[in-house]
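FYI, not all chains are in this one, though none of them got moved.
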């Protein structure tokens, strides 16, 4: 057990805040860490709601202004779980206050914001990380390890999809994720960002150019009475959907692979299908988050093996249960927090960095530009 | 949030103790409970090891004698996670002390012990439950709900298997689970008990007779230097394996279904394949714990649907994450503890009761008798 | 191309006759054979129906009495596709006439008949084969090859099921397959015989003893107006079902494996699920005929590979199409006829022999005896 503790402050306690809280509460019970997190305080605009959330999730104190939280003496880590429009402001303030920052993805709503965040990170003593949690699915981490070890040979093809269906119903309300000013973009930034990062992480290649299409199938929706969460009740009034419902793009990666990407919230029957398929000259991999404990592996002619990624020597798995006793969605965050705490505790830079987040942001921007122009867009 | 708290004491902190601890630590963050558990104390024979375990898992105090734990004033619930040979003694003592008891399965190592436990439960003010956690897999609970609602019609067939492979290697050491005096039986009691309970739970029928075969493929193994856990290092000396490696049985259920069961630790490549398939006159179900978030459902001619059991209206699921964001092994225990606390807090009897555990014990005994005699054995 | 031809006569032209015809018509286009079959004549009791069938399926002549067919000079091979009650009489007559015989399974309706057929085969110059076509599924043949090569090590477990659902509806009529005098037994002899043969073939072990249960869920059914085929229209009158609807048995195999078997026509949603799973000390195999081009292979810890059995070096496959271009049900018969013609043409005994068929018959009889007595039944 570790002796040193480190205080954590959480900004935002909706879906992402809940799952981050779960990770902070449990990480030290399973992993040996250089520093032990203390759940110091949570901030939220409504005092009563924030107090309830803090009590349920195990946070010791409450702030109603994130600026107060960032400046608390007992907070050394700021965990940002708000919509994308506030990421830059909060993260920069926290970094300037010398805090370590872990920030939900996408890093920001624009490339400019992301650049400012990278600059702030470079200027600060604090460590920073963007929370692409799907890197910490054991099967995805195992995929990365296999590619890095050369087991797939030269990567030829990447096929990445993130398919959901939660807004197929045209009467689903206009929640914040469907508003450009809050979310930056739609399926593209919310789930497209994940497959961009995951594809780049697993292959070790960056996307160097894209041709894209985007579409908003349902142009207006009932106004939601509440602005956060996936759901929310609706009113009879309607408002414009200002983000994409779906984004498709094809592109080239830095070492010559061809890649295709699709992010959509209109894939009826697909609930959270983050799917990745990679073909190399020696072998192939396939993954679907809907069966997150499985990685499908082909070594040439031998067919695809369904590897149950629950063996002690698989990434992160040894800390948990015996083989065949699977993990769930929340554990990807536990792993993320574990890696972040290791980096903070040992004085190294966590990964993915804000610079990695900026890289994804540039791809998002290129997709929007290509979709608008109809032309292939190179990424600097 | 609940105001009333209730103290919990844990006996045994190996594999089962760890996962129970995880459930106690998290249950109140996700479920609204009539009583909030407080992790009061853990007992273990080695003070230093128990102290380490308590610190890591979040238990406030430590006892080196379970009798002390049972009698602590701040302990109202005793959670028994020891091998089967001590279940009866601990549970009876706890019940006689007026405590509520949750006891790992199988309930005991013999029918006689189980009968004594049932008697003690009947005589006590304490509530009691046997911890068949697989009932609390959302997919299994959904299966039970569908059968109970008549969606499958009259049940004709049950096919239940629990397949593992952790002792295929003949040099795997002679851990306590391979010794009859500690474990009672081998694959039969350890994992066979789970499929017996699960099959009875889902169908609502009891097993009324069996024909059985058992086998010990590897007759002796290296002595283990440590006696707990699934693993353990080995020595050059060998000892006799005194339990079954595998048990197969077929039988009849109370409402006329035919059933087959197989429990084995020699199914190379199967890690934790608790599989259940049920055929009724109107439909069928299939489940495999290695893909625990999926239930396969057939409604006659329509083929099997892969239902991702992550929808808000599925059992237990609404407390967790959005659709498609799956749960893991540990959550079955969180659900179990939640149901136990609800029963305790509202003054009702939890399910499965010790009487349910005794029913399973009688099936285990009948299997052993049938395997010895070669004859069909009816179960009283 | 071969120069020598050999005349074939077919007895029975319902389901089995159709698929055998398809095999005779096509086998020489894909396989190099020592003798080329000529579809000489078909026999059936109704001249007009038999004439129609012959024209459609490509048979040159028609007989209305199988005895005439057996004695035709242009018929050297007699192919028996009738219900089981006539197998012995036709096969013995054909063998006594010096003809080669291929006979549908089960070999006969009783052990005594099967013994007489084996004796007739021994006394004849004709070659004989029992038509267990599932041995000729490429994936099953590949499984046998892998086990024989020792790739699975010592076989510990066999799990065999043959699941159908075509009589779940209690109003399905009383076709000949549900009448003991014609079919011998129900699911047991019809589809149970296939999994017995397949399990023995793949493992190279025989079944040496069984404990069994059988059941007839629907005791009487509408009389069918037609007596052949799977279907048939129904009348308002009812008659007794005199065979089993389902048969379950567990047993021991000659080299120590434990085995379980289940044959049922009441597995709602399973259409033709001949499933086989084998666990050895070094690896495992799994197969389901509903995905007949796939064999799942585990080599210890590596997970199960889905081998698409369409590679040129897989059994029988090289004669057909490129990898990934699957075969269908009918091709198992083409392979069977090819092996039969090779044996006949080269003067060797085909496999499975009538003696193999008798071995299966003894298991079927032991299952019925064990189901009646409730005791384990050894097989001589």
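The first chain written gets the first letter, and so on, giving A, B and C; residue counts start at 1 in each chain.
Definition applied: a contact is a pair of C-beta atoms (placed from the backbone, for glycine too) under 8 Å apart; a residue touches a chain by one contact, two chains touch by 3 or more.
Remember, it's a predicted structure, so these values are computed and weren't measured experimentally.
Chemist: Total subunits of the complete complex, with 3 given?
Modeler: Total copy number for the complex in this file: 4.
Convention: only the chains that are shown with their structure count from here on.
Chemist: Which pairing of chains accounts for the highest number of C-beta contacts?
Modeler: B-C
Chemist: Same residues or different residues where chain A meets chain B? The copies count as same if more than half of the interface numbers are shared.
Modeler: Chain A and chain B contact each other through largely matching residue numbers.
Chemist: Averaged over CA atoms, how far is the centre of chain A from the centre of chain C? Could you give it in whole Å?
Modeler: Chain centres of chain A and chain C, defined by C-alpha means, are spaced 55 Å apart.
Chemist: Between chain B and chain C, what's the gap in Å when you average each chain's C-alpha atoms?
Modeler: 42
Chemist: In whole angstrom, how far does the Cα centroid of chain A sit from the Cα centroid of chain B?
Modeler: 35
Chemist: Do you know which chain B residues sit against two or more other chains?
Modeler: 270, in rising order.
Chemist: Provide the residue numbers of chain C that touch chain B in the complex, in ascending order.
Modeler: The touching residues are 152, 156-157, 159, 161, 163, 165, 168, 211-213, 215, 217, 246, 248-252, 256, 258, 260, 262, 264, 266-270, 279-284, 298-304, 374-376.
Chemist: Would you mind writing out the residues of chain C in touch with chain A in their complex?
Modeler: For chain C paired with chain A, touching residues are 297, 301-308, 311.
Chemist: Which residues of chain A touch chain B in the complex?
Modeler: 1, 15, 19, 21-22, 25-26, 28-29, 52, 55-58, 164, 166, 230, 270-273, 289-294, 308, 310, 320-331
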